[in-house]
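Here the complex is missing a single protein chain, while all its other protein chains stay put.
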Amino acid sequence: MGRYATAARGRTELFFASDNGAGVAPQILEAISAASRGVAAAYGSDEYTKRAEQALNEVFETETKVFLVATGTGANALALSALARPWEAIFCHEEAHVHDDECGAPEFFAGGAKLVGIPGLGGKILPDDLAETLDRYPRGLVKTVQPGALSLSQATEAGTLYRVEEIAALADLAHRAGVSVHMDGARFANAVVALGVSPADMTWRAGVDALSFGATKNGALAAEAVVFFDPKKAETFPYLRKRGGHTLSKGRFLGAQFEAYLKDGLWLELAARANAQAQKLADGLLAAPGVRPSWPIEANEVFVIAPTGRAERWLNEGARFYEWPTRSLANSLSPREGETLYRFVTSFETRDEDITAMCALAMK
Amino acid sequence: MGRYATAARGRTELFFASDNGAGVAPQILEAISAASRGVAAAYGSDEYTKRAEQALNEVFETETKVFLVATGTGANALALSALARPWEAIFCHEEAHVHDDECGAPEFFAGGAKLVGIPGLGGKILPDDLAETLDRYPRGLVKTVQPGALSLSQATEAGTLYRVEEIAALADLAHRAGVSVHMDGARFANAVVALGVSPADMTWRAGVDALSFGATKNGALAAEAVVFFDPKKAETFPYLRKRGGHTLSKGRFLGAQFEAYLKDGLWLELAARANAQAQKLADGLLAAPGVRPSWPIEANEVFVIAPTGRAERWLNEGARFYEWPTRSLANSLSPREGETLYRFVTSFETRDEDITAMCALAMK
Amino acid sequence: MGRYATAARGRTELFFASDNGAGVAPQILEAISAASRGVAAAYGSDEYTKRAEQALNEVFETETKVFLVATGTGANALALSALARPWEAIFCHEEAHVHDDECGAPEFFAGGAKLVGIPGLGGKILPDDLAETLDRYPRGLVKTVQPGALSLSQATEAGTLYRVEEIAALADLAHRAGVSVHMDGARFANAVVALGVSPADMTWRAGVDALSFGATKNGALAAEAVVFFDPKKAETFPYLRKRGGHTLSKGRFLGAQFEAYLKDGLWLELAARANAQAQKLADGLLAAPGVRPSWPIEANEVFVIAPTGRAERWLNEGARFYEWPTRSLANSLSPREGETLYRFVTSFETRDEDITAMCALAMK
Partner (left out) sequence: MGRYATAARGRTELFFASDNGAGVAPQILEAISAASRGVAAAYGSDEYTKRAEQALNEVFETETKVFLVATGTGANALALSALARPWEAIFCHEEAHVHDDECGAPEFFAGGAKLVGIPGLGGKILPDDLAETLDRYPRGLVKTVQPGALSLSQATEAGTLYRVEEIAALADLAHRAGVSVHMDGARFANAVVALGVSPADMTWRAGVDALSFGATKNGALAAEAVVFFDPKKAETFPYLRKRGGHTLSKGRFLGAQFEAYLKDGLWLELAARANAQAQKLADGLLAAPGVRPSWPIEANEVFVIAPTGRAERWLNEGARFYEWPTRSLANSLSPREGETLYRFVTSFETRDEDITAMCALAMK
């Protein structure tokens, strides 16, 4: 969702457009350099990848099947294609990244599966709405696509979070309908840190079958892990990944990134920093005249409703952030005439001085 | 082609299994580190990518349309899907990488197009064989798939090279049948260096419409460029790449790799080193008892026929290389009873001492 | 939409489940028999097909490109795959047959295109809703699927009809966004008759680019015509149809069916009969206690809201019709507690005595 607010090219650039705009954490850069020494087996049969897989097993406190890829869209689309068949439905929030921002990648990888968007405030699906939607796709009714997979985003496109029990309730409904559960964890680390729960509790213990575990937005160069908690569902994945062109020949560099990302809790530390900066930014923005909140700021994304004219001034002064058209806002909160909803994203690299400058600018 | 010869785990590992086993050239590693500083626009709208595109235009002496991706299979399959429609044939050598080693990626990306393998000695297609094949797919005959694209590998899977005039002859046949021409240049640099011709002469001036220009095997971490010489054929590519999950969010790191790869002729220097090591290795191997040549060693791959028992000893001593089943060898050269064809690959990192050790081992 | 109301197996069967349940009009059966004599060219190159194509040109008062197939789902999915590319959106009513009742056929044939459902009362899309939806898929924004095709059902899934000027308004919006317009005319004849307009006015003169012109529901054995009004959009169709397995070998029997269907206005006569029976049935049903209308009865489908208990009695007495869950009903009209929406369909074969019997049953 969301089109780019006209990028200003002012003196200072206050970058809050996306956590994709950040660089690579130094520890990960070093790991890449170190991994470059000597020869290594290709296509993910190397020692770096094996150690990364082991580290993921430890993080999730269980034996997983892990496949590393370079992009989030690749991770999501491949995971969904392992869970849903071409004549099945993939249920997701109507503004989910997989539905709106991947140019049809899930449909492509899943051979023409149908993405079924479910509305919900603040980017979240409610159990009742999922139940009602599942009812519209009865198993065995040949004329409709069949229930296949549910994809939950954690954090959501609105930067909000599902509580563990909310995930469990949705997953339970899904499983009872024979539907597998995928979690799009492009900002998984931010969610884990914000909720203070264990990765295991937030995934397989709550019923998640497969996770796209993102590292790129949170400090990696390009590394995402598709984590299967049910090994049977992973059986076809090596072929899916290969024919998708997502099996890196020098796979060791994916392994090395993930190894460094998970080592000594780096991933949590980086996410904690991004989340904290979001809170500071939100405090500052909401103190500005005419700026008011939308849904709660829970991870590293700040959504505020601001007077359109003022926000355009900020853009002209060099700030970069998005206007954010959405149907995910309660009517009572909808932007009024002269107002717009905006998204600001912080990352592990967002500097205190940029927060300060942005908040000062917002007061103008 | 080719199954892995049992990997030995001896004291010293003499690695000639693939140029995929090499690390990253230091200049490229440095460029990655440097690019990590500061924020950058995502998805390839950054300055690094722009400079890489400019550098590619200079290398090819023409205005191109360039798209950077992380894998060779991604580059090939996406390029072919831009050139051929789902009900068309993609012609290639019967042992081409796109046909045999990408788990059906071209078929997947091209929506079910049919790969039609053409036999030919030493991995090369002869014009007469292409002409005869084209005849079997007449345009407008609805029951057969239609002629769509021709994919030429340069260097070929057999490590051999098409001469510029050979490319031109094949491209001319293709174009006269309304067939677009793709070049799989996973080892494009090795070919340029070996033939001593300009990249422009070897591609668009000879009739190539789109090139997969590989950097990964020759010193990059993970970077391939899909280069279109006809901008009209590139129009759908942004969507194809996005829905294939091949648009990297931190695209600047693809740009930075390619910028460094092309700067001051680094790419040619690295390839020259790999090629030279291949010649030395070939000399040494062919001096060994019972070892005899197959097709000419032209780039950085060495194919020799050796007594099976002896070669197994080398493997047991720690050498790593592949046995290479092929139908691309003239009958007169076929391995005899007790012989096998083997492939050794050198890279820009292959050390002189490894060549020496391998050649010494071969004498045993 | 709609699950089968428990089929009763009573003495008499009052069949209003679908116009698919009818047989074949005698004139068409005779044409099939006649066409069986002698040899004929295969795959649609026969004289019957040529005459059918000519008859269609006359019906539409223009030169068309016509392709005959045996099923409505085949016609729709193939037509849409000729109009939309795999990374594009196909816009339709959220309860359109192509979206809900074809098990993902359009997605399959269009290589993973995304069907985007637009809500609207009585099965119809309003121009404002189309405009708002088109806004969400801006051309050139790579991350979203691109605007591809609009599919309008005439008559709609709710049995209602677009007026010619409504079609023109929607088609105009679509064309201005570069979107092609398809009409699902499974019940095209019923719409033509009901509106009393010419086929040309209702299609190409109003901006329709391709039409699925159904004959099966209205008296054919199995025959649908995909009619292109813009020959350029038809160029790939022969290949699409062939590789979809929809090119009948004894194509003359499709031609013969259509020839007979169009001859002397048979198609209009059959549809007029079906429409008239629907009006009679509606009159009778709405006279029954507790039965009330939903949207207008415009073609050959009757939707009424009835007390659930009473309707179940009708089913037990041998009547066959569907309960019809929908989101296409104005809130003010929604079935109340103890009520259900039901669909009854009439065909050219529906007998007066069945109407009478059904209406008598409804009084019970």
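Couple of notes before you dig in:
Order of writing sets the chain letters: A, B and C. Residues in each chain are counted from 1.
We adopt the following convention: a contact is a pair of C-beta atoms (placed from the backbone, for glycine too) under 8 Å apart; a residue touches a chain by one contact, two chains touch by 3 or more.
Note that the structure is a prediction, hence the values are computed from the model and not measured.
In the complete complex, the hidden chain is touched by one of A:205, A:243 or A:320, namely A:243.
Remark: the omitted chain is touched by one listed residue; of C:67, C:91 or C:108 this is C:108. Only one residue in the set B:26, B:138 or B:338 touches the chain that does not appear here, and it is B:138.
Counting over the whole complex, subunit A has residues 43, 85-87, 111-112, 142-143, 146, 236, 238-240, 242-243, 247 touching the chain that is not drawn. Hidden from this view is one chain, which touches subunit C at 7, 13, 15, 17-18, 20-24, 29, 32-33, 35-43, 69-78, 102-105, 107-109, 216-217, 221-222, 239, 242-250, 253, 349.
The omitted chain makes contact with subunit B at the following residues, 3, 86-88, 100-104, 107-108, 110-115, 136, 138, 141-145, 325.
Keep this in mind: only the chains that are shown with their structure count from here on.
Centroid analysis (C-alpha atoms only) places C farthest from subunit B. Centre-to-centre separation of subunit B and subunit C, using mean CA positions: 51 Å. Measuring from the averaged C-alpha position of subunit A to that of subunit B gives a distance of 34 Å. Contact with two or more other chains is made by residues 86-87, 111-112, 142-143 of subunit C.
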